[in-house]
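Of the protein chains in this complex, all but one are displayed in their positions.
Moving on, here comes chain A:
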Amino acid sequence: MTYVGASIPGRNNRRSAAGAATYVDDIRPDGCLVMAVVRSPHAHARIRSVDTSAGHDLDGVALVLTGEELRDAGIAIHPSGTNVNFTPRTAVRHVLAVDKVRYVGEPVAAVVARDYVTARAAAQAVLVAYETLPALGDARAALKPGAVLVEESWPDNVMVDYPIARGDADAVLAATPPSGRTSGTLVCNRVAATPLEGRGIIADYNPYDETMTCWASTQAPHVLRALLSAALSFPEGNLRVIQPQVGGAFGGKIPMFPEDVITAYASRRLGRPVKWIEQRDEYLSAGGHSRDMRCDYEVAFEPDGRITALKAGLLADVGAQSTFLGWLMAIVSAACMPGSYVVDHVSIRLRAVVSNRGPWQAYRGYGKEVAAFFMERILDDVARAAGLGRDAVRTRNFISPSHFPFVQPSGWVTDSGDYQGTLEAVQELIGWDDFPARQAAARADGRYLGIGIGHELTPEGSSRPDALLNGTDSATVKMTPRGDVTVLTGVTSPGSGNETGIAQIVAECLGADLDRVRVLQGDTQSAPHGNGNYSSRSLTFGGSSARLAALVIREKLEIVAGRMLNADRADLEVTGHRIRSRASGQSVTFDEVAAEIYRKPHGRHMAGIDPALEATRAFKIDNVYHRKDEDGRYNQYPTWSFSTGACIVEVTPETGDVRIEKFALVHDCGVVVNPLLAEAQLHGAIMQGIGASLYEEIVYDDDAIPQTPTLREYTLPGIRESVDIVLGHRSTPSPFTFMGMKGVGESGISAPGPAIASAIDDALADFGVRMTTMPFTPARVWAAIQTARSAGRGE
């Protein structure tokens, strides 16, 4: 039986579809209290006083917490972790604001009460006196000389200044005639992951045995346990974190949030369970955003489209900082340029700047989508300036399959790829060659159709040095006395179905019957240590660890079965939960071997054998360099999936409205374990990519006040906006992983932005429009047409 490569429906499907899953808010420990958070209405203000008396006095209120109390209790989050290539400015983070607030939505106080209505009323009764300070509405305001400081211990608002260089881009640009150069500005605006289920945690401190149990909608229970233990100075061994079913995460639930610490602190103080469930407006202001980057670029190219030099200034508005580490996405954006393309002379400078916008939090794409948007728009610009096809310019500049592993100017090492392969396949799927005729016919009818492509690179398996989110994970495989297999993994599932893929790998490697393999995840008390779910690593790390553990079990089963069958191990065939001697044709089932091991440890087949039918193994991935080596290699991404997207759009010039007629994507994530689940991931990722391209944007005004506080303003695409998606698969196996898996999950979110931009430009070629700011809302597309018209370009 071959399980790897089979489209087996996700094991969580029935439960989720039936509404029978247990989410954190469904858990109701006896006597549970509810927490509400008092948040800053100001973008930047000094806290003059916090008067909690009116809140305390309300009937049903158990506790009101302030920043001062937590600070005096010694609760503060200290900077940790090592960074290579750059040094970020850091500061101690308070989970409830002390002295000042730095963004709208920052937690200032917390109220714990018998129910949410009471907690909410008490939160409204907490009186905070603020003295407002000038607020920085965006990164450019934050960079102005004399700008107010968000972090008062810093000399300015620059958190990271990270230069990347290879060759001499300035010299090449200077030596290139104007006809061989182009330049421009690109902007990728803020978005929020917006999972269906918001954040949430229950902390239950037991004062008698001094343990604490937390149920959290998190991606990484072990990591949350370690971070909470450090924050609260609470023994890690007495802390248990359980991840119930999670209703979507997309990076947005990588720990740790201020609310996690506050809830756990409150429970410990009260000796009672305390629950905090996020409201949607809290999420949109304080749950963390991503993107929000600008790129000023200059490129030099040869007449044949080969790019000879790239110079880019990247400006990231990472907002005010909190306890979570989304700002690292800006590093990934910079380090993934030029990405899929060989450019000999590169000069990139990233400045990540703090402002009074909300903090960043990880979101699917993790900065790679920004790099893809910038690079692909630059490639389109070169195609236009050189008078060449958009596909031809990509072909000309792609890293060729023989050049892998390829060291990026950042030092990151791209493992393998065949970019031309996905490009050609997607052109076929979308009907690239036939399109011009269709386009001309539609144009004659007064309709504006356009076609576009966008290539994305999705490095996966993020393995950061000196961090709990690193290049390993562990799994336990065990067999019961009756022959059932249990797998416990350190990776978790945010609803994506990786437990199904892991079960397939274990069943395959063990020779087990898939129906008898159960995968358990998400409980620090039972699962071995792991980093959880992020960076599409659940199969490459979790599956590979489980495979190693399964092989240990298999070896033991084979030895004992060999003795039972009087056969050599080499003669054995293991499949379908049965071990068979090829020579004699005799066989024993796993059930019989397990019974032999458990029931007759002193029997004749068990001499010299440790009877444990349980093994834990940790897979440590290759192609990670945590110290810069002599060749400049420093790499945190072992595997690099990629895909090329293409789409056909129709634009209505009078309104600027863009409708996607068809979206095709050919992806390459190496070997696919379960095509059905991989496609489900890709469908979701593409829709999120389309959302961020056309509909979604977190907007702040010049005073850093959110303009999109609810889902009424933060317009997510719905079923009406869903599009016809066509997928294609290719496989360029990674040389560094089991079977060549690379990881899927993030893939597909990056290509839509540049592909749609490219298609809009194509549709509006008569006007000479170039879409440079994402999302391409009707108002922006319309404005671009007006600008092009008044500049006398086109019609």
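As a working rule, contacts are C-beta pairs under 8 Å (C-beta built on N, C-alpha and C of every residue); 3 or more make two chains touch, one makes a residue touch a chain; residues count from 1.
Basically, contacts and distances are computed from a predicted model.
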item: Protein name (UniProt record) of the chain left out of view, among "ABC-type polar amino acid transport system, ATPase component", "Tryptophan synthase beta chain", "Carbon monoxide dehydrogenase" or "BFD-like (2Fe-2S)-binding region"; value: "Carbon monoxide dehydrogenase"
item: Among A:155, A:178 or A:718, the residue in touch with the chain that has been omitted; value: A:718
item: Touch with the omitted chain, as defined above, among A:422, A:708 or A:772; value: A:708
item: Hidden partner chain, touching residue among A:43, A:77 or A:121; value: A:121
item: Touch residues of chain A, complete complex, unshown partner; value: 117, 120-121, 124, 279, 281, 654-657, 695, 697, 699, 707-708, 710-713, 715-721, 777-779, 782-783
